[in-house]
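Before anything else, here's the structure in question.
With one protein chain withheld, the remaining protein chains of the complex are depicted in position.
Each chain carries a letter (A, B and C) given by its place in the written order, and its residues are counted from 1.
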Amino acid sequence: METTSEELTLKVEDLWVSYYLEGREAFAVRDIYLDVGKGEVVGVVGESGSGKSTLAHAIIGLLPRNSRISKGRILFKGRDITKVKTDQRYLYRGTNIFMIFQDPMSSLNPTMKIRDQLQEAIDVRSGRRGWSVGMWKPPKGDNEEEIVDSLERVGIKRPRVIMEKYPHQLSGGERQRIMIAMAYLLKPSLLIADEPTTALDMITQAQVMRLLSELRENLGLSVLFISHDMVLVGQIADRIVVMYAGKAVEEGKAEEIIESPMHPYTKGLINSIPDGYKNEKRIESIPGSPPNILKLPSGCSFNPRCKLAMEKCISEDPETRVLGGRKVACHLY
Amino acid sequence: MSARTVLLSSKTLLAGAVIIVGFIVLAIISALDLKLLTPYDPNKINFALANLPPSTAHLFGTDSEGRDVFTRVLAALPNDVAIPYIIAGASALIGGLVGMISGYVGGLVDEGLMRFTDIFLAFPGILLALAISTILGQTHVAERLYFSMIALIVVNWPIYARLVRSQVLQVRGMPYITLAKAAGLTRWEIMRRHIIPNILSLVIVYITLDMGTIILFYSILAFFGLGAPPPTPELGRMVYDGLTALPGNWWSSVFPALTITLMAVGFSLFGEGLRDYLDPRGGDYVRRANA
Amino acid sequence: MGLAKLIGKRVAGALLVIFGELVLVFFLVNVAAPNPASIWAGPEASPEQIQIITQLYHLNSPWYIQFLYYVKNFFTGNWGISPLYQTPVIQLVEEYLPVTLELAVISLILKLIIEIPLGVLSGLKPNGFLDNAIRIIYTVTRSVPPFFVALGLLLVLAYDVHAFPASYPVDPILALKEPKFEIYDPFNGKYYPFWFFDNMPILNALLVGDFSAFASALDHAILPALSLTLFGFGGITRLSRNSMIEALNMDYIKTARAKGLRERVVIYRHALRNSLLPTITLSSVIFAGSIQGALVVETIFNYYGMGYYLAQSLLDLDTPSLLAGTVVVTIVVVISNLVADILYSVVDPRVRETV
Partner (left out) sequence: MPATYTNLLQVENLEVEFNAGGRIIRAVDGVSLGIGEGETFTVIGESGSGKSTLALAILKLIKIKEGRIIFKGEDITNLKESQMRSIRKEMQIVLQDPYLSLDPRLRVGDIIREPLLPLGEKGEEKVGEVLNLVGLDPGVATRFPHEFSGGQRQRIAIARSLISDPKFIVLDEPTSNLDVSIQAQILNLLLDIQEKRKVSYLLITHNMLVAKYMSDNVAVMYSGKIVERGSAREVIGKPLHPYTMELLNVTPTKGFMERIRKLEFIQEGEVPVKGCRYANRCRFAKEVCRTTEPVLKRVSQDHEVACFLY
């Protein structure tokens, strides 16, 4: 026991999440351990289908109807929130855990003004979540200044004009800024950012990344940053967890993972990034495709794509080993 | 996936199919030889047998003129089963053609055709069909049935035009159409190879869902005497005729009405099941998982 | 901003539809039918009457002249004389239309009140027990012909249980005696009684304050209204179920939950609001369906409204009534579409922009 769970914002232990697909249970997240300390940014990297997004949804309690947490604990500030009844889970969202989604085009309510959607965040933070706050619309509070301030913080010019608009009148970048403004208003302890820049242009991506790092500095919150982009994660995160087929295959300090990856999959991901000019040096790609969670290979899930696969890799799933502050699940170590 | 597994995947689909096929079979037998199904003559008036309640001899009872209601229902089936298919088929064909031209040619042609379609679409369909077949049928009583069918096609095709157009537009925007154009395929080739196959299943689902509506519309026309001319029995008309014998003789209108309902329900079930299967946005996988 | 433009565009579209209906009806009678004069005059008309009619409708002129007269007559309220009632058609429409509109509005309200909650319940837990039960119910009820519903209600509630009267003979005129609404004509400086609301039996009795008339009118309207409610019952349920499911799958619902809103706030303020949008459009379709269903229902209950009047003109070949009635119902339908369109664009900001 290195750290007590009270110092950690989030501690995930032995988490298994499954989907009902084609009449049976298939595991999208398997045996995940994850610690997020106070003020720490943890990056989760993996390709599509690696279970990273499922992990995020499990933590905030927004799994789709056909999936469930089949095993494990999610400790938020020391309390196991998987034990909390479904109709009480909302108490852990918003001011405690908040999440920003991939597609800013659809993550805001199209028939509600930006102002009202931000007002809701203030209502939640001030404990006004019930009927009294209005069924159809949050009441116009005296929080206008606060809303304007939050919009200014995320670099929106003319905030008083923007807040009277509807989402479809804004660009994708602006909408993602609104989501970050929402985080400023909620002041959560943990922010989950699920591929927050994937749907954006490069320049907008950079702006959003900067806003996220400013948000983290200003509020001192913990961040779980989920992305398929190794470099992006490496730039913002303190620690990185690399996921493959629902499992964490490697974990460690961001620079260490980027500079000296251990697991063949992590190496492959880093080597896959184009580097250099045409005809200089071929990048190395990982052969094959990520597995379907309904048809996972035996032993180490990565063995069919691994150049270094041994017989043991096919017969036996590797244990996670701790090697000097790093964790890796590979028979090579 | 074979048709059999699709059918068995959903009880709704299966129930609908059984009803639809059952009616088709009954209608065919009735058209070939009514005597195979019932000993009575559907049109023989015998006041001695008038207003008999349902019994083993007269399953649905007899009407106020002593005709066996069950026999009359069976005798009405060939017309009442076949006509909705003809109407749906013709509406889908006409509407489909208009929609396809509109969606694929675009521009002014599209604009013009859609304005035209909108006018028809905004009409109160049943009433317009009633008016058309009443007025044209006044002087041509024998052809009244055809006027009714034409009237129902007139009020029905615009829905298909809209549906097909929106589907064509959706498929036309697909990247694989761009690729086909880049490969040098002609418009007709693209239509045949890519667009028609991709919209067909949806149009078929729509037709099955629409069949129920057409059955209802037609039965309302028949209710007002605009169906097949006498002496051919008509389910809708039987309901109307039975009204005069109320409240005593309820069976001579209730059973024909029930038959129409069952026919429409069959298509509703089948169409609903088919739609669920092809477009399971209600989270169909959950049901399959829990089963 | 966009709203005025949208309304303008929709009104123009509505006028086009009405004009289209006039053209269609004109061609149906004056061009497609072999003997327009006898159609206008009725089947039992004498040669002299036909002579008069031919002159009255300019049936000897070329078709375009006939059409001009036809349009002019329509817009000046000169809709012909019903051979069946021997009364100007416009008077008959004034008398019967409000009765049916009242009935259709009642049944629409009943439908919305019953069907939307059912759809929402169904959509909240798709494929649950409740959802499956509701789906089976609406799959069946959606296919029930109007006469079957009316017949069932008539047999059970009127003849068997005697809970309600089987047919209309309320003193149908009772309410009409005391005009309540008046319209000011600025050209004459006079007030005119306004028939529209006066001819709605329930509303008028209520406004006049005659509670026994009100009770009687209500009593008689319940079965027809219920029949219309049950005709096509489930269309709205089905739609609101599907759009509820769709709305609940949207990312903004996830955002609302991630914010920490209570589930019921998420459902009411975010999911329901958006899922009700398509219902607005469907409501106008349902309303149109009810007015047409009234043809059958009012015939069965002898409820003297537009449906009854049109059904009688169908059966007795009262063509002037039938044609004028068809156009009038079209106008009602077009107006209800218009209202739905405008309502939709008021509720959904996205529509306003795209016009």
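Following the convention adopted for this analysis, a residue touches a chain if its C-beta (ideal position, glycine included) is under 8 Å from a C-beta of that chain, and two chains touch if they have at least 3 such contacts.
What you see is a predicted model; the values in this text were computed from it and never measured.
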Shown chains that the omitted chain touches within the full complex: A, B
Touching residue (missing chain; options A:7, A:164, A:201 or A:316): A:201
Residue of A:87, A:164, A:275 or A:311 touching the missing chain in the full complex: A:275
Contact partner of the left-out chain, one of A:100, A:163, A:230 or A:330: A:230
Touch list for chain A against the chain that is not drawn: 47-48, 155, 157, 171, 173, 201-203, 205-207, 209-210, 213, 228-232, 235-236, 268-269, 271-278, 282-287, 289-290
Contact set of chain B toward the excluded chain (per top definition): 174-176, 178-186, 189, 193-194, 197-198
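Here is the rule we go by: only the chains that are shown with their structure count from here on.
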From chain C, the most remote chain by mean C-alpha position: A
Chain B-chain C separation of Cα centroids, rounded to whole Å: 24
Per-residue multi-chain contacts in chain A, two or more chains: 65
Residues of chain C whose C-beta touches two or more other chains: 126
Chain C residues touching chain A - in the complex, by the definition given at the top: 126, 250-252, 254-265, 268-270, 273-274, 277, 347-350, 353
Residues of chain A defined as touching chain C within the complex: 60, 62, 65, 87, 90-99, 101, 103, 106-112, 120-121, 124, 129-131, 133-138, 166, 168-169, 179, 182, 186
Residues of chain B that touch chain C when the two form their complex: 12, 115, 118-120, 122-128, 130-132, 134-136, 138-139, 212, 215-216, 219-220, 223-225, 236, 239-240, 243, 246-247, 250, 253-254, 257-258, 260-261, 264-265, 267-269, 272, 281-284, 286-287, 290
